[in-house]
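One protein chain omitted, others in place.
Per-chain residue numbering starts at 1, and chain names A and B are given in the order in which the chains are listed.
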Amino acid sequence: MDIVRITFLVGAVVLVPAALIAYVLVTDLGVRLLPARTQPRIRPWLWILPSMLAVTVFLIYPTIATIWLSFLDKAGQTFVGLANYGEVLGDGGVLVSIRNNIFWLVGYTALVLVFGLILAVLADRVPYESAVKSLIFMPMAISFVAASVIWGFMFAYQPPGAPQTGTLNALLNLFHGSPIAWLIDHRTNNAALILVAVWVWTGFAMVITSAALKGIPPELLEAARVDGATELQVFFRVTVPLLAPTLTVIGTTLVIFALKAFDLVYVMTGGFYDTDVMARRMYGEMFNNQNFGTSAAIAMLLLLAVVPVLIFNLRRFQFQEAIR
Amino acid sequence: MHINSPGVLRNLALALVAVIGLAACGPGAGTSSGGGKTLHVLATWGGDEQKAFLAMVKPWEDRTGNHIAYEGTRDLNAVLTTRVSGGNPPDLAGLPGPGQMAEFAKAGKLIPLDSVVDMSQMNSQYAKSWIDLGSVNGKLYGIFIKAALKGLIWYDPKVVQAASVNISSSSPPKTWDDLTAIASQLKSAGKTPWCVGLESGAASGWPGTDWIEDLVLRSMGPDQYANWYQGKVKWTDPGIKAAWQKFGTVVSQSYGGKNFVLSTNFGKAGDPLFTSPPGCYLHHQASFITTFFQQDNPSVQPVTDFNFFGFPDINSQYTGSEEVAGDLFGMFKDSPEARDLIKYLTTPEAQQIWVSKGGALSPNKQVPLSKYPDQLSRQAGQIITSAKVTAFDASDNMPDAMNTAFWHGILDFVGDQSKLDSILANLDKVQADAYK
Partner (left out) sequence: MSVAPVAAPSRAETPIVVEATKEPRRFTLGSLPLNLALILLTIIWVVPTLGLLVSSFRPGFLISRTGWWTALAPPFQFTLQNYSDVLQTNNLFTSFINSLTIAIPATVMPIAIASFAAYAFAWMRFPLRNWLFLLLVGLLAVPLQMTLIPVLSLFKSLGLSGNFFGVWIAHTAYGLPFAIYLLRNFFGALPGDLFESAQIDGAGPVTMFFRLVLPLSVPALASLAIFQFLWTWNDLLVALVYLGGAPQFAPMTVTIANLVNSLGSGYELLTAAAFISMALPLVVFLALQRYFVRGMTAGAVKG
């Protein structure tokens, strides 16, 4: 086996964190040489420097390149101003995608948050907590390719009268309903895709909520019960407010993922049948139409859509600072 | 409860040692085969195709001592575009289609092959249309690794005979009218004539485009067909519209209705041919469908259980035109070894390797027909090398935006056939932009 590769592996796993710790310790030695007042002014910048550096190169620089591209033509040569944005926003298909993204934003986020919270709280109180959490978490461990295979089986359609091969249609059959082509039918297809995403991501919300739950001192809950509160009241008046910051984090992450939803839609319906989403369109423009201008414009629209979420987060910080 | 810091560190250290130990004992992946260059090949072939391609290049590897590092991805478009634009192209790659090949060639990313392959040999072994398909502005940029014959109509001979329908490989329906008469005959006997399946993930709709293309080719002729995929014939042209309408009739006579047609994967769409009682009697698909037939219905055999006849004529003056498709292959980084490989891949010796594995046809006229694994593929192989006119899959020849709109149009049409006019008008709009 490659000596080179082993060295790399050891380097990354051991030396990088070690180097980081060394960096912090050494710079701290330097910082302590400064007058006591300036220390807390310099230190934070040193601590965030590695992160900001990495993020600048890999995320900020491409974003700026993308902003620039969104004002250029298809081949990326001539300046065309806002033409790409006009083209994108005037496209009927894009308006459908925006509508779908809003479905995702609301449906996916709400369902994942709620299920994640309920499951975390319920599992917390039973001795078989680990088993439950593992089973709910399992869909996240499945790659999205496998998830699409699984749900392909779930949604499979055979004509009415023929034996059904899909789980959902077989259940419908049991209740004397006629089979639905879940991914084709405009009434059900967006909900179907969102359902798959909720099935996968609830584990995510549950695990993080669970971690936060463990940080709530049990005495707080105990005291509330002693004061006569019912379980439901304890949940809503004590647990949830204490979880609010974590729920904000999870919720924000989910909203952003809803805006970026791509893999499931691409693999299961290709965006056809009015299920298209913005990220899939961006992919199509970039790699199928080879139009770097319009794909950049769509990416910019996605980033702009995040701003309200950021404002919400800002308000939350300010609120949390105030009560700290 | 404290987290036992020494304990945690100890566990982590143990885990790390285990991983490194595993990595150390793992098969030596970094060892090179001692001398010889490694060529990186990127293509979309997986599973059995991957094995066939590796078998195809193995004699060359053995002979030259070079090594092929094959990378497969179903997302060839995305990965290839990214790697090429990012300055890290593979040495050689499968090309998603003639349209994309032309884009890469015009952007100067593909190496011209005129001086790489032996053109006189190419001209004698391949029909001109195959060389033209791989060329942009007169220069050769792509060679065909394998090909497929489209526009075949599959049927189960036993079942067709039992239904007293007059089809056999020796006397297939000669004209479209003959075929529709057979369909009507089946319908009046209370049976469903056709099976159609359009689902294919992000490419859903392509079997429908094959239908339209076959209809256009035989009703309007190869020249208008070429004009059409070059964007010079409007979608609202009456001839094109008539083709769509014929396809619409077929869909309305298909097993399972439009829901089944839209949600069934193309590879499974032919399965009702083999059920008892049969769900349908006729299935339009390319030569590669045989693998799917045999996978899903392990007991069926070629010729006895499934056979094909060519798409019937609509206008007799266009007899002898066949629709074909193929996998193009090009060179992105020049090197003597890459040149040698490309040259090798065009030879009959190389082509026949994949052919013998099944699921592929070769456009090389010198590949012996005996190399084909069964009689049906032999027949198809002969048709593809001896056809009077070979017309390449039109949608593959269109710019990607047009191609995607075409697929979308098919799906919309099957969903609601009354929308045909607006669908065609929309395709005209896309056409106006896409060919710029």
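In this text, contacts are C-beta pairs under 8 Å (C-beta built on N, C-alpha and C of every residue); 3 or more make two chains touch, one makes a residue touch a chain.
Bear in mind the structure is a predicted one, so any value in this text is a computation, not a measurement.
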| item | value |
| --- | --- |
| Visible contact partners (per top-of-document touch definition) of the missing chain | A, B |
| Of A:Val94, A:Leu119, A:Leu183 or A:Ala197, the one touching the omitted chain in the full complex | A:Leu119 |
| Of B:Lys37, B:Arg83 or B:Lys234, the one touching the omitted chain in the full complex | B:Arg83 |
| Which of B:Ser184, B:Gln295, B:Asn315 or B:Ser422 contacts the chain that the document leaves out | B:Gln295 |
| Touching residues on subunit B - with respect to the absent chain | 1-3, 5, 19, 22-23, 26-27, 29-30, 38, 40, 42, 44-50, 69-75, 78-79, 82-83, 85-88, 90, 200-201, 265, 267-268, 271, 288, 291-292, 295-298 |
| Residues from subunit A at the interface with the omitted partner, ascending | 5, 8-9, 12-13, 16-17, 20-21, 24-25, 28, 32, 40-41, 43-45, 47-48, 50-52, 54-55, 57-63, 65-66, 115, 118-119, 122-123, 125-127, 130, 132-146, 149-151, 153-154, 163-167, 170, 199, 202, 204, 207-208, 210-212, 214-215, 217-224, 231, 237-238, 241-242, 245-246, 248-249, 252-253, 256, 259-260, 262, 279, 282-283, 286-287, 295-296, 299, 302-303, 305-307, 309-310, 313-314, 317-318, 320, 323-324 |
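Everything below uses one rule, namely that only the chains that are shown with their structure count from here on.
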| item | value |
| --- | --- |
| Centre-to-centre distance between subunit B and subunit A (centres being mean Cα positions), rounded to whole Å | 36 |
| List of subunit B residues in touch with subunit A within their complex | 16, 19-20, 23-31, 77-78, 81-82, 103, 201-205, 255-257, 259-260, 262-264, 279, 399-401, 403-404, 407-408, 411, 415 |
| Interfacial residue positions of subunit A with respect to subunit B in the complex | 1-2, 4-6, 9-10, 13-14, 156-159, 162, 181, 183-185, 266-273, 283-284, 286-290 |
